[in-house]
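What you see is the complex with one protein chain gone and the rest in place.
As written, the chain order gives the labels A, B and C, with residue 1 at the start of each chain.
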Amino acid sequence: MIKVGIVGGTGYTGVELLRLLAQHPDVQLVAITSRTEDGLPVATLFPSLRGRVDLAFSDPSKAPLRECDVVFFATPHGVAMAQARELLAAGVKVIDLAADFRLKDPAVFQKWYGMPHGALDLLEEAVYGLPEVNRKALARARVVGMPGCYPTSIQLGLAPLLAAGRPLVDEEHLIADCKSGVSGAGRKAEIANLLTEASDNFKAYGVKGHRHLPEAVQGLEAIARRPIGLTFVPHLVPMIRGIHSTLYARIHPQAAGLDFQELYEQHYAKEPFVDVMPPGSHPETRSVRASNTLRIALHRPGQGDTLVVLVVEDNLVKGASGQAVQAMNIMFGLAEDTGLRQIAVSP
Amino acid sequence: MIKVGIVGGTGYTGVELLRLLAQHPDVQLVAITSRTEDGLPVATLFPSLRGRVDLAFSDPSKAPLRECDVVFFATPHGVAMAQARELLAAGVKVIDLAADFRLKDPAVFQKWYGMPHGALDLLEEAVYGLPEVNRKALARARVVGMPGCYPTSIQLGLAPLLAAGRPLVDEEHLIADCKSGVSGAGRKAEIANLLTEASDNFKAYGVKGHRHLPEAVQGLEAIARRPIGLTFVPHLVPMIRGIHSTLYARIHPQAAGLDFQELYEQHYAKEPFVDVMPPGSHPETRSVRASNTLRIALHRPGQGDTLVVLVVEDNLVKGASGQAVQAMNIMFGLAEDTGLRQIAVSP
Amino acid sequence: MIKVGIVGGTGYTGVELLRLLAQHPDVQLVAITSRTEDGLPVATLFPSLRGRVDLAFSDPSKAPLRECDVVFFATPHGVAMAQARELLAAGVKVIDLAADFRLKDPAVFQKWYGMPHGALDLLEEAVYGLPEVNRKALARARVVGMPGCYPTSIQLGLAPLLAAGRPLVDEEHLIADCKSGVSGAGRKAEIANLLTEASDNFKAYGVKGHRHLPEAVQGLEAIARRPIGLTFVPHLVPMIRGIHSTLYARIHPQAAGLDFQELYEQHYAKEPFVDVMPPGSHPETRSVRASNTLRIALHRPGQGDTLVVLVVEDNLVKGASGQAVQAMNIMFGLAEDTGLRQIAVSP
Partner (left out) sequence: MIKVGIVGGTGYTGVELLRLLAQHPDVQLVAITSRTEDGLPVATLFPSLRGRVDLAFSDPSKAPLRECDVVFFATPHGVAMAQARELLAAGVKVIDLAADFRLKDPAVFQKWYGMPHGALDLLEEAVYGLPEVNRKALARARVVGMPGCYPTSIQLGLAPLLAAGRPLVDEEHLIADCKSGVSGAGRKAEIANLLTEASDNFKAYGVKGHRHLPEAVQGLEAIARRPIGLTFVPHLVPMIRGIHSTLYARIHPQAAGLDFQELYEQHYAKEPFVDVMPPGSHPETRSVRASNTLRIALHRPGQGDTLVVLVVEDNLVKGASGQAVQAMNIMFGLAEDTGLRQIAVSP
C-alpha cells in the first residue's frame, strides 16, 4: 500500500483527491492537513465522505507527512515550494496541484503569481505532470507540478497538431476559447461565484491575461519545439464541473489535404484517458463528469482552412485530482488507470 | 459471474443500471434491449459509457434474455408483467424497476395505472424490493418489484416510528413534503421538463393524487401493521438528481419523552446504506449524488410535539437502479454492497 | 415627484429597489448610500443599471437623506433603528426592509437578533408593512417595518383561514414547508451559497429555529386574534429568485363542508397583487419572477381533512423591495400598483 498524505484538504481538489484515493485499491490515506480545521473529521466538512473516510484534519505541524510515500499539495500557490524540500529529504515524493512547479522560468512565475520562486533547484528538477506528454519523466520523478485545468485541455487538444515534425497550422495564431464550470474557482467565499451571481448567466473573464496562458504556451512550445502564439479567453459556465475548450487553428496550405482525424486517432491510440470521438461529434462535459477521461472531436467547417477542435474534461478530475492520481500511479509503477476507472455520472 | 440482461435501456434508470453494473465485479452484461434502437451501440446513445460498455441495443425478440441469470426491466409500466412469466419459466430471475409488482392489490394498481394487472399469480409471488424491510424475502425471491423513488425515502424515513409495537405518532396524519430532481420524470420529451421550463423555478405537482401515494401507504401499513394516513405533496426541484423528503409526524403525548434519535440509530445500526446523521443535521442531496446511500436527520423544533424527519437519496441510485442492484446482490447471495461502494460526487 | 433615498444599496434588495424605483413614474432617486463604495457609480457595481441609473453611492455622512420624502433602509439589522429618529424628525418617512421594526416584542427581537432594540418608541409606532393586512395603518404611517420574505408568503397564504371569526383549522399545528431561492441569503460572500455548493442540490436549513418563525407567528396571531402554533421548515432551492410555501392545516370537523376556494377568492377579490388560482392549480415561482404578484392555489388531497395551500412569490419583489414600493405608494396616496405593473419574466 502506498502511504499518502494530503496537505490542504479543504478545497475542491482536496475533497476530490479524497474521493478518488479512498477508492484506490493500493492507497492508504495517512494524513490530511488543515491549519484551520485541526481535529475536525473530514466527513464533517464533507458529508459525502461519511462512512468512507475516517481521517480528521490535522495541523501541518503534527501530521506524519514524512512517513508517507507521497504527499499531494492541494494548497494555494507558494506552499508546496516551501515544504517540498523537507519531504523530499525524507524520501517522500511530492505532487503539487498548485502552480509552484508548473512554470519553468522563475521570472514568468513571479510575473504571474506575484511572488518570487523559493526553490529554484526543485523547480528545475520538477516534472510537468501531463502523463500523455511526460510519461517517461514521470516514472522517475520525485517532484511533480500538475498542469492547470485549462492547460490540460489546450495541450491535449493541440498536441497532435504540434507534435508533427512540420508545421501543420498557423502556430502563431492559435485560439483557445475555453469554458469552465465554477468549481475551477475553488472553494472560496467570493460574491462573483455565488449561485445568485453565476447561475443563469454567462461571461468571459481574465481576457486581459490569465495565469494559465503562460503555462499553456510553455507546454505547447515544449510539444512543438517551436515558438507558438496563443489567444486564450476563459469563460464561466453556470455549472459545477467541466471544461469545454473550443480550439481554432488555421491550416497551412501545404497541410490542407491531411486527414486530421487519422492524425489524432493515431496520436492517442494507446492512451487510456484520451478519447478521440468519431468525426462530427460534439462532446459534452457531462460525458466525462466525475471521470478521468478527456474527449476530443474534430471539425473542419465548410471544408475550409479553419480546424476546430472540441475538448471536454472534468476540471476536478482530469484537470486536477484525477490526473494527479494518474501521475502517482506512473510514479509508483502501477497500472495507469488504477483507481481511476469510474464511469462518468450521467445524467 | 452473474449474467445480466436489461430490458428497456434507453431511459435514465437504464443508463444508471449500466453505469453500476459495468463496474460490478460479479456481473457480466449479456444483453440490453430496445425496440427503437436495435443495433445502436449503447455508447453512441450514452457517450459517458464510451470505452466501458461495448454492448449494442438489440430488439427484444433477438436478445438472449433466457440465457441470463437475472433480467432487469427498466421499462414503462406494463411490460414486465407481460414478459416475466416466460423468463421465470426459463429459470431467469426478474427485477422490475417499474410499478408492475409494487402494489399488492390489483384493483389499486388498475385505479392508479389505468390498466388491469396481467399476472396476478406473479404479483402475489413478487417481493417488494426494499432491502431494509424485506431482506429475508428478497433472498428467496424470483420476481421483485422495486420501490418507487419517493416511497423509498418515505418508508425508510418513517419506518423506525412505525415499527415500534405501540403508536408513537399520529399515524393517521403523516405528511410527506417531497422534492425531487427532474430525472425522476424520466428521459421523455416533455415541454414541462425542458431546462427553459424547469430551471430557475419551483413548483408542486400531482397534489391531487400521485401514483406513489398508494405505494407509500401500502408500505407504511406493512411496516406498522396498522392503517395509516398520509398526505403526500411532491415538488419539482431544478436539479438533475436527488430527492429530499421532509416528513412531519405529530408525537403522541405518551411518546413525548422518547429519544427518537436513539430509536433511529438503533433501527439502522447495521444497515450499509442508511446513514442516521447527528441530531440537528441538514442532509443535502449532493451528499448522496451518484451513491446508494440514504441519509436521515431528525429535528424536533422548539421541543414541541412535531417531529421533522429529513431524508435524502439519489433518486436514480437508492431510489431506483442502485437499490435494484442491492436487491440483486441479496438474491444471489453476494455481499449487499458489492459494486455499490461508489462515494458520492461532491461538489 | 417623491424624493427617495436608499441607505445601503449594495445588496439584492437594494439593487431591486433601484430597478423598480428607476421605472417608477412618481419617484426621483436622490441618494443611495454605501459606506464601502463611496463615489462608485451604482451602474459600475450593477451593470444592469447602465444608462438607467446615474447615481453614485455616497457615504451616509454626505448623502442628502434629510431632503428626501422617504428613505428605504436596505441594510443589515440594527441600522434603521439607529438612524430613523433623525430622519423622522426632519419629516422624512422611513421604510425598513430589515427586521428592526418587524417584531413588536423587544424581548423577542433581542432573542432572535442578538441585540437589544434601540428605539422602543419607534418600534411601538411602526406599522408592519403587509399591505393586504395593514393597508389603513400604512396610509398614516411614518415608519414601516417591511415583512420578511417567508412571513409574507405564510401570512397571505393562511390569512383567509385565520381571519374568519371561528377557527376553521387546527391553528395550533400549522405547518409551513417553505422553499426559497438563494437570493434570500443576500449578496454575501459565503461558501454555502456558492454555485458549486448550492446548485444541483437541495437541503433544509435552520430547522431548529429561524428568525422568520416568531415574525410569522406574530403576524398570524394578529390576523387570528388567537394564539397559533407553527412548524416552519425553510429549504434552499437551486434557483436565484422565488419562494414556494407549501402550507398544511388540518380542517376542523365543523368546517369540513366549507368551500375554501370561495373563502380565498372572496378574501382577496380586490387585491391587486394576490392571485387566487383556479382549484387544482400548481403555481410556479417563475410565474411571478420579477413581478410583485403572489399566487395561491388550494388543494384538499383525497377530499380529506388536510388542506394544502400553495403560495408563490418573488422573494425580492413581493417578498421585499416590491412590497416596500407598494407600501410607499400607500403612504403617499398613490395608486397601489404605480410602478409595479411589470409582467413576470417567463421563461
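General remarks:
We take it that contacts are C-beta pairs under 8 Å (C-beta built on N, C-alpha and C of every residue); 3 or more make two chains touch, one makes a residue touch a chain.
What you see is a predicted model; the values in this text were computed from it and never measured.
Touching the missing chain, out of A:D105, A:E124, A:D200 or A:D337, is residue A:D200. Contact with the chain not shown here comes from a single listed residue; of B:Q28, B:Q110 or B:T196, that residue is B:T196.
Of the listed positions C:M1, C:A82, C:L120 or C:V345, the one in contact with the omitted chain in the full complex is C:V345.
In the full complex, chain C contacts the hidden chain through residues 12, 15, 19, 22-23, 46-52, 183, 187, 199-200, 240-241, 275, 277, 281, 283-284, 286-291, 293, 295, 341-347. Residues 12, 181-183, 185, 187-191, 193-200, 238-240 of chain B touch the missing chain (whole complex, contact as defined above).
In the full complex, chain A contacts the hidden chain through residues 173, 175, 177, 179, 181, 196-197, 199-205, 207-209, 229, 231-233, 235, 237-242, 244, 246, 248, 250, 280, 282-286, 289, 299, 301-302, 304, 306, 308, 310, 312, 347.
Quick note on the criterion: only the chains that are shown with their structure count from here on.
Chains that count as touching both chain B and chain C, per the definition above, are A. Using the average of C-alpha coordinates as each chain's centre, A ends up farthest from chain C.
Copies chain A and chain B of the same chain sequence form an interface built mainly from equivalent positions, shared numbers / all numbers used being over half. Our note on geometry: chain B versus chain C, Cα centroid distance of 39 Å, whole angstroms.
Taking each chain's centre as the mean of its C-alpha atoms, chain A lies 45 Å from chain C. Taken residue by residue, chain A touches two or more other chains at 12, 183, 187, 199-200, 240, whereas all remaining positions touch fewer.
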